[in-house]
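Quick notes on the structure that follows.
One chain of protein is taken out of this complex; the other chains stay put.
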Amino acid sequence: MKIDLNLVGAKGAIAEAAEGKWGMTIDQDVCTGCQACVAACAMENNLSFVGEEDAGYGRTQHWIRIERFWEGEYPEIKATPNQPMLCQQCGHAPCEPVCPVFATPHSDAEQLNLQVYNRCVGTRYCANNCPYQVRSFNWRDYHIDPFHANMVDGKLVFALHNQFNPDVTVRRRGVMEKCTFCIQRIHKAQDTAKAEGRDVFDGEFTTACAQACPADAITFGRVDHHESLVSQLSHHERGVKHLEELNTLPRVTYLKGA
Amino acid sequence: MLKNIFDWLKQPLGLIAVGIFFLSVFSVALYGISTTQQAPAQPIEFPHKTHVGFGIQCLYCHPGASKGPAAGIPSQAKCWACHNQIEKTQTSELLAPLKNAVLSGESIQWVPVAIVPDFVQFNHRPHIAAGKNCEECHGDMSQVTIAENPQVFNMGWCLDCHLKNAGDDVEKKTKLTDCGTCHY
Amino acid sequence: MTATAKPYSKSAKTHDAHHEDEHDMKQYLMYDPKPRGEMNRMVMESMTTTSWKFWVVFAILGVLVATCFVYAWGYLIAEGLGVAGVNRPSYWGIFLVNTVFWIGISHAGTFISAILRVFKAEFRRPFTRAAELMTTFGLIQAGASIFMHLGRVWLSYWLLPIPNQRMLWPNFHSPLMWDLLAITTYILSSTIYLFMPLIPDLAMARDRSTGWRKTFFKILALGFRGTEGEWRHLTTAMNIFAFAIIPVMFSVHTIVSWDFAMAMRPGWSSSVFGPYFVLGALHSGMGAVAIVLFIMRLTMKHMDYFIRKEHFDALGKLMLIVTFAYTYFFFNDYILQWYGGDKWTDALLHWLEEGPMSWMFYQLILFNLVIPAFTLWNKKIRQTPWLLALIGFIINIGMYWERYLIVPVMLTINRAPFTWKLYQPNIEIFLTIGTFATFLFFYMLASRLIPLIPVWEVEEGQMTHSLRKVGKAELPTISEFE
Partner (left out) sequence: MSEQVSRRDFLKLAGLGAATTAVLTGCGPASRYVTREPYQQMPEYNLVGHSTYYATTCRECAAACGIVVRTYQGRAIKVEGNANHPLNLGKTCARGQTSLQGLYNPDRVTDPIKRSVRGDVASETMNWDDALQVVTDALKNHKPSEIAFLLGTSADHLFDLVTDLANSTGVNAPVRFGALSMFEARATLSKAAENLFGQAGLPWFDIANAQAVFSFGANFLETWISPVSYTRGFSNLRKAEGLKPRGQFVQFESRMSATGARADEWVPLRPGTEALVALAIGKLVAEHHGMEVPKIFSGVDPAEVAEQADIELEALEHIAKMFAEAKSIAVPGGAALGQSNGLAVAEAVLALNVLADNIGKAGGVYLSPLAPTETEYQRPASIQEMKALIEKMNAGEIKVLFVHGGNPVFELPLALNIRGALGNVEQVISFATFPDETALESDYVFPDHHFLEGWGYQRVATGVNLPVLSGAQPVVSPLYNTRSTVDVLLTASQAAFGNALPFKDEVEFLHSKVIALMGEAGGSFSATDEESFMASFQQYGGWWKKSNGTTSASDSNVLDKTANAEVAEFAGEGEFFLVPFVSPTLGEAGANKPWLQELADSTTTVMWNTWVEMNPETAHHQGIHNDDLIKIISEAGEIEVPVYLYPAIRPDTIAIPFGQGHIAYGRYATTTDENGNVLQRGANPADLLSIHFNEAGDLAFAGMKVRIEKTGRTKPLSRLESRIGVYNEGMEGH
């Protein structure tokens, strides 16, 4: 596809025309707010828990959080539909240009916003600039706090470390992190498909949150394949992109309303 | 005062002292670095040389390399399958640890040699599939006893090869230089 | 010249009342010359005469630097930023407040020495050095504050474009990258610009001191002997630098403002931030100069000769002008944002007006706009050093609040209301004290090591100014050397 680079918004047009885009739809009408996605994400991606004090102070490491607001006054009060908020993997992401060391580049191969932990120096500019506020920073070395360890034969043993997913880097202090659309699963599926000499098919794998969701609210897949489920859902009339007015071109579509 | 010091340093003895100081700092630093570059001590002084000499293929003991991320260390059962039938195993001093480990059922604590940092997600399979030979990265094992790394696996070294392989193929180059290919 | 006409009596009366003041030209430093040797002696004495009080303060500051700067920073690095108060959404906190504040302080030095030099404002002469020192030391604190806030400061060299085997370069799209380049340029150029006018004074000091000081000055003076050729080279270089550093100065704070203005956040993405920040910087910088001059005059020997009421008066006028310019940009920024009517900006303005930090917003208006605008009209106030220093102090508090509002308080409000959380500084307080202590520590150290008064500039001024008797009146005249 040819895009006139002189046009205003050419960058957005390129992002839109890109191939290999992964995307997600979240049906807010069926989301029950059960937190299964949050737990699944934490277990899959070696997220650290931060303890009561830091959690209340806005330092939680959730890569996905479920937002709810209130409408009306008692007794005509309603909780707004749960809104699971995660990295929108913007096609035109505000976090990307502000990082001085390219620690959060746009992946041309996977069409994702990457977070390269080992490149990050911790300016936190990306998190400031993220309109969705979905980035979380490793304020401390939460994983290796001796509080979690037992002393066995004079050595600190972290039993919980046994559960770490070997496919995901464990982050230390001073590094930004965020939802990766379970890129380790993407790679695994691509690798398997390539070994078998075929393409990854729709529904072959999915992200940890979508896999766990008991209400099947989350759908994941290639949004640039017209026949894929996620692509069809994201063009549904109920589909809304969050803060679309900022031209961030998010890859997550929320199905709002009934 | 300052002048006195300078004056003292200018005389031959002073120059020698300065020389010795810098030399010692340099050699200590060199020693420190060199310790990080040596092959670690292994529980068994495994002679790769001998095994390769017998004509055993790499993939016979490390079959994971062609199928997935890790090449793997062979299980004791695999060692024993052959050594069981070799008379020397019963008598050799060097093979005693293997014998003991198998008989006692304890595992041998090999020390990994060819490692990449935690933040690099390496997968053997695509490299083998792309036609790489083991020795291109791990060196010629027919020459060494304990496995040692002929080179430090760092990003420049990886990229060098990736770029060479991609050539002018834009799509390949994109994939092979994408940060997300190795770091996530 | 026969300027003796008296148009009407009322005017004449006022004239009479101030007759003594206005016509005693001796009150002006430029018209109160002293012999060269005498003045040199005075400056040298001011540098070498140190009372025990100085050492007490110096020791206290030393302790503060060791604990609040060195130890606290080390602790921060070792433990991670969790020991600070930064959180989501206030990812930046006081660290960036300090950065902007210190860069603001540093602006006064360049402004006074370069711009006023270019415009030949004569009152600048005795305190250019004092102001330039503020530039250099302020920038050190600004830089330190930036590095303090990095999550992994030991990797900060990745911000530099060093060729490497990873084939990775810094991201020149990032305002932080521009920031780094701008601040580095500024710190280099301002240090050179501090050093060049210092050379003749260092040479003077070299000739008048003994012992380790002599060695010290000898090294620093670069063998300056005061020949015609040396002077010519020096003045040419200074003139070039005076012009060249002005755009650097304006660009630095503009670029610092872009850290915010380029970001996609309500309250931040404002096109007026560039000049607004520059004016803000001058506002706080002038105030800081007033404080420093007051303290120098109070504590250092012979300083009442060099720093006089006229200087405070002139500084006060400058502060007044800056106040008005600042006021314009202040309202420009807020009113335009309010007029924009964006939903999130609206929420932000409400947060500033009604939120728990609103007291800061109102104090900012009072301290930065109202108090200076209504007091600096008065000549008496302007000429009272402690009052002017007090106003300078108030302005600086106001300006600190302004930066505090822009960074952590505005960061509270973003486009994700589910995450709005208050920011509570923690170890940052100690680090802030640490930067202040380090600044003062350096300053006090400098006051013992280099002449704080550019003697040659004062002499040059006095030589070009003279009083000439015309009839009964003594009139000031200026001659040009060049």
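Letters A, B and C name the chains as they come in the text, with residue numbers starting at 1 for each one.
Please note the rule applied: contacts are C-beta pairs under 8 Å (C-beta built on N, C-alpha and C of every residue); 3 or more make two chains touch, one makes a residue touch a chain.
Computed from a predicted model, the values in this text were never measured in an experiment.
Colleague: Out of C:S51, C:N164 or C:S271, which is the one that touches the chain we can't see?
Modeller: Of all options in C:S51, C:N164 or C:S271, contact with the hidden chain holds for C:N164.
Colleague: Can you tell me which of C:W55, C:Y71 or C:W154 touches the chain that was removed from the display?
Modeller: In the complete complex, the chain left out is touched by residue C:W154.
Colleague: Write down which of A:A13, A:I26 or A:V50 is the residue touching the left-out chain.
Modeller: A:V50
Colleague: Could you pull out which residues of subunit A are in touch with the chain that's been left out?
Modeller: 27, 29-30, 32-36, 38-40, 42-44, 46-47, 49-53, 55-57, 60, 62, 65-70, 73-75, 77-79, 82, 117-118, 120, 143-144, 147-150, 158-166, 168-175, 208, 211-217, 258
Colleague: Using the touch rule from the top, list residues of subunit C that touch the missing partner.
Modeller: For subunit C, the residues touching the absent chain are 152, 154-155, 163-166, 346-347, 350-351, 354-356, 412, 416-422.
Here, only the chains that are shown with their structure count from here on.
Colleague: Taking each chain's centre as the mean position of its Cα atoms, how many Å separate subunit A from subunit B?
Modeller: 35
Colleague: What is the distance in Å between the mean C-alpha positions of subunit A and subunit C?
Modeller: That gives a centre separation of 45 Å.
Colleague: Taking the mean of the CA coordinates per chain, how far is subunit B from subunit C in Å?
Modeller: One centre to the other, that is 56 Å.
Colleague: With touch defined as at the start, can you tell me which subunit C residues reach subunit B in the complex?
Modeller: Residue list for subunit C touching subunit B: 164-167, 212, 215.
Colleague: Within their complex, state which residues of subunit A touch subunit B.
Modeller: 102, 105, 107-110, 112, 114, 116-119, 167-170, 180, 183-184, 187, 191, 194-195
Colleague: With touch defined as at the start, can you tell me which subunit A residues reach subunit C in the complex?
Modeller: Residues 54, 57-60, 65, 67, 69, 85, 94, 97-102, 119-125, 127-129, 131-134, 136-141, 173-176, 243, 246.
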